[in-house]
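Here the complex is missing a single protein chain, while all its other protein chains stay put.
Take a look at chain A:
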């Protein structure tokens, strides 16, 4: 790989990172929010390096002492061919960034382990009660007090069709580091027909009685009374409380 191409590659990679982390929220589709400062720093560093390379190489062209100093083939002025692969992520970030993970991944993943709660606080009296999918699952399967029985609950997430049997899940995908370690939380929805996959919705409904509430035999499922489409959140990889409806 020639000097020009190396400079181009460094600049494009730097610009790609800056585009994803500084000028837009693209990076949140792939990595956690906390990595953003590091991505910006990396982008700046690569950009500076590319610009410095371009300026310095022009000032002192390749006929310098290093061009022929290495007779045994490890010449620092020529990067190996494998480096061409780096153009893929750089151009992908700049021109055609893939979407956040969605229904396809959720339908192929097994569900996230819901943490064991020692004890549950009393639920607030709000109607409908906003809950996260994780909270709802924990309440249904672990809360001996059966506090969710009969409560009207509001949750948000995206639609994952349940396959051949029909029906659908309200879903969230959560990761700790990057999209490669994603896990999904799913709650089965009963009632209205499935919207297209990956539609973000807010649903309101009550627990769908299957199994004994408060034990492992209960399934996290909801009899849906109302669904309304919402706009996708900026950071889709969280299990947030839905905004309280006004």
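Heads up, the rule we're going with is that contacts are C-beta pairs under 8 Å (C-beta built on N, C-alpha and C of every residue); 3 or more make two chains touch, one makes a residue touch a chain; residues count from 1.
The working rule: contacts and distances are computed from a predicted model.
Peer 1: According to its UniProt entry, is the unseen chain "Potassium-transporting ATPase ATP-binding subunit", "ABC-type dipeptide transporter", "Sarcosine oxidase subunit delta" or "Permease"?
Peer 2: Missing chain, UniProt protein name: "Permease".
Peer 1: Taking the entire complex into account, which one of A:100, A:189 or A:221 touches the absent chain?
Peer 2: From the options A:100, A:189 or A:221, the contact with the absent chain belongs to A:100.
Peer 1: Return the single residue from A:22, A:109, A:123 or A:147 that touches the missing chain.
Peer 2: Within the whole complex, the residue contacting the unshown chain is A:109.
Peer 1: Can you name the residues of chain A that touch the chain not displayed here?
Peer 2: Given the touch definition above, chain A has residues 1-6, 8-10, 13, 17, 20, 27, 29-31, 35, 38-39, 41-42, 45-46, 49, 52-53, 56, 61-63, 65-69, 71-72, 74-89, 91-93, 95-105, 108-110, 112-113, 175-181, 183, 197 touching the missing chain.
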